[in-house]
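What follows is a single structure, and I will ask about it in a moment.
Omission of a single protein chain aside, the complex is shown with its protein chains in their original locations.
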Amino acid sequence: MIKFRKFAMYLFLIIVSFFSVFPLYWMVCAATNKSAEVISGRLIPGTYFVENMKALLASQNVGRAMTNSFRYAIILTILSLIISSLAGYGFEIYHDKAKDFVMNIILLAMMVPFVATMIPLFQMFSKAGWLNSTIGFILPTISTPFLIMMFRQSARSFPHDIMEAARIDGLSEIRIFFQMFIPTMRSTYAAAMTITFMNAWNSYLWPKVIMTDSNSQTMPMVVANLTQGYVTDYGVLMLAVLFCTLPTAIVFFCLQNAFAEGITGAVK
Amino acid sequence: MKRKILAALLASTMVLSLAGCGSGSSDSSTAAPAEDGAAAAEEEAAPAEDTGDAAAEETAASGDQTLTVWCWDPAFNMNAMYEAEKVYQQDHPDFALNVVETPWEDVQTKVTTAAASGDLSTLPDILLMQDNAFQKNVISYPDAFLDLTSSGVDFSQFAAGKTAYSVVDGKNYGVPFDNGAVIGCYRTDVLEQAGLTVDDFTDITWDQYIENGKKVLDATGKPLISMQAGECDLIMMMLQSAGSSLFNEDGTANIVNNDTLKVVMETYKALKDSGVLVEVNSWDEYVGSFVSGDVAGTINGCWIMASIQTAEDQAGNWAITNMPSLVGVDGATNYSNNGGSSWAVTANCQNTELAYDFLASTFAGSAELYDNILSSGALATWAPAGDSDAYGVGNDFFGGDAVSAKIVDFSTKVPSNITGVYYYEARDAVATAITNYINGSDIATELQTAEDTVNFNMGQ
Partner (left out) sequence: MSKPSKKMTLNKKHNITGWLFLAPGALLILFMSFVPMGRALVLSFKTGVGAAMKSCGLMNYTRMFQDTVFVQSIKNTFFYLIIQVPIMLIFALILASILNNRQLRFKGLFRTMIFLPCATSLVAYAVIFRSLFANNGIVNWVLVNLGILDQPYSFLTNVWSARIVIIIALLWRWTGYNMVFYLAGLQNIEYSVYEAAKIDGASAIQSFFKITVPLLKPTILLTAIMSTNGTLQLFDESVNLTDGGPANASITMSHYIYNVSFKYVPNFGYAAAMSFLILILVAILAFLQMKVGDKRD
């Protein structure tokens, strides 16, 4: 019985994983095949990788785009985690009626489609002189209701007795946050980091509107450029897409142990 | 939240389906060198980019000889700009272009955002605009674009049907660039199996087309044509081939009482019901259907040749001719247009004289330029270019036929029609109507709904 259940569990996971991995496999195949073969549905890796690579590098500045994407995604992720977790912590640990109310209001901020607020935001940024600048790129997404709420929800399981003990030991509130909360909430931070990095890496519409300079092109923009020609070379496109996908996948792979393995014996 | 941010990827999303609305064509025998040329040109332009575009834009105001341009295809319109730069530099050695690769969807988003927020400073000096979007953009944001009527560009040297797209209130807002003349493309080897040649498809009507198509279907099991379901490219091409439009001169919708449209829809349904036309789900699948040889041909703007020529194994087995004409419609012809684009000068251009002179002496004045870019598939709509010898050279992919000269000839015969400010609204409404009509709904009801939808959109 137990053996059967174990078997069923693995079978289930293998099936789910198969469906999840299939697109990646598809991309790898596509990136190594000629365009015509890709659209006729060839599902075996080919020998056209080098040619696709050459064509990609000849038409797009991938190195610059990679550097830009990494720079923006890393800066954004770090700032975003600090500011949003401070806020989430503040909302939960010191919660009262007023703060709960403010939290609910803040949630409203994510409920309007960005298309509606983009133009007023653009006006503000143009007046502030932030067009074509890194600050213009990252500022709107540093603090998000989503991350704040995520930290607020997980701060709920932050044990109060530890805090009381720390306060009695004379630790200041900010030091409790940095020395106790952050290490305890490692899994939340790791999960938040994965998600924020992914969102920052993939962000497109706002960067595209605010950055008009070729020097600030990011990976998603490179991918978009490749789809816009009169002839789409699907082999080259999928190679670029592969480059665009791998960083997020790698970040996930590296961080997953931090958020999914638990913190045995630490603070708790 | 998650999707909100990912929604930001939107432009990269629509492009696949919209790639078809663009225009351009390519000559595969020379496409590869052309691409190298584009790459080389991009490298050449790199120093200019390194100075920083923001800086470049501002210095342009102070008499600097640099223009910023937005366009989107490295092998095609970007290449054309780099070639134009070279041509212009012969007389103006200080001149430089800063070409920023910007997909059309993004050009539209950025223009709308900048114009709606009243800060045009992010716009380039010159941008490439889809012909179908000209009326809409100029009417919505008249302050964002410059009137080129008296800019020194001789518009009379362009095909009238082509300039009509970018004329608003009698003023010219665009310098025409590429050709979107409709061509019928056929696999001669497949037709042969049904005992047909491409001549059986030249100067024919849609009735004859269906008849021939059935022969091909019987002999080979292959449909003649595939079309993307829910997109009404073919509908619009048929409509224009008889000079008909979805709008009247006064801007009101012309759908319910448009008898030509009714014939078009019936023809489309007949095509589909006979099995001669097969509907596919997406643009990729559409391209795939002829690249992998599942269908025996296609009908589209001449820029589709570039996609056809990616099927290298079919070289020599393709032929090009005009499209079928509608039956029982006044003014029916075998010629139409789909896609195409023109250069617009934005109000952010500080050195307008330079921009005007550049356009007038390149895209509207240099046969040399058009000869140079012909290899990348950019077919001129500028009449003097068509007389060039380069246009008479045969293309082996299409059985040695001089396709360039042929297409230029087609383009002069295209009836002009009214794009309309509400072009995209009407197009979507008609696409809905045709989908429902094919699925068995009544044609009159559907046309009424379509007209109501368009009127609703206009009544704001």
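Note that the chains are named A and B in the order they appear, and that numbering of residues resets to 1 at the start of each chain.
One rule holds in what follows: contacts are C-beta pairs under 8 Å (C-beta built on N, C-alpha and C of every residue); 3 or more make two chains touch, one makes a residue touch a chain.
Quick caveat: nothing in here was measured; it's all calculated off a predicted structure.
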item: Absent-chain contact - pick from B:D147, B:E285, B:D371 or B:D401; value: B:E285
item: Residue among A:I78, A:L107 or A:I182 touching the omitted chain; value: A:L107
item: Contact residue for the chain not shown (choose from B:L196, B:V421 or B:L447); value: B:V421
item: Touch list for subunit A against the chain that is not drawn; value: 5, 9, 12-13, 16-17, 19-21, 23-24, 26-27, 39, 41, 43, 83-84, 86-91, 93-96, 99, 102, 104, 106-113, 115-121, 123-124, 139-146, 148-150, 153-154, 156-157, 173, 177, 187-188, 190-191, 194-195, 198, 202, 220, 223-224, 227, 234, 237-238, 241-242, 244-245, 248-249, 252-253, 256-257, 259-263, 268
item: Residues from subunit B at the interface with the omitted partner, ascending; value: 1-4, 6-7, 9-10, 12-14, 16-17, 108-109, 112, 115-116, 118, 136, 139-143, 229-231, 278-282, 284-285, 288, 294, 421-422, 424-425, 428, 431-432, 435-436, 449, 453, 456-457, 460
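Following the convention adopted for this analysis, only the chains that are shown with their structure count from here on.
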item: Length of the line joining the C-alpha centres of subunit A and subunit B, rounded to whole Å; value: 37
item: Residues of subunit A defined as touching subunit B within the complex; value: 35-36, 39-41, 55, 58-59, 110, 113-114, 118-120, 122-123, 126-127, 131-132, 141, 144-146, 195, 199, 202-210, 212-215, 217, 220, 223-225, 227-234
item: Subunit A-touching residues of subunit B, taken from the complex the two chains share; value: 1-2, 4-12, 15-16, 19, 22-26, 35-36, 38-39, 42, 49-50, 52-54, 72-76, 98, 100-101, 103-106, 109-110, 113-114, 116-119, 121-122, 124, 284-285, 287-288, 291-292, 303, 306-307, 310-312, 377
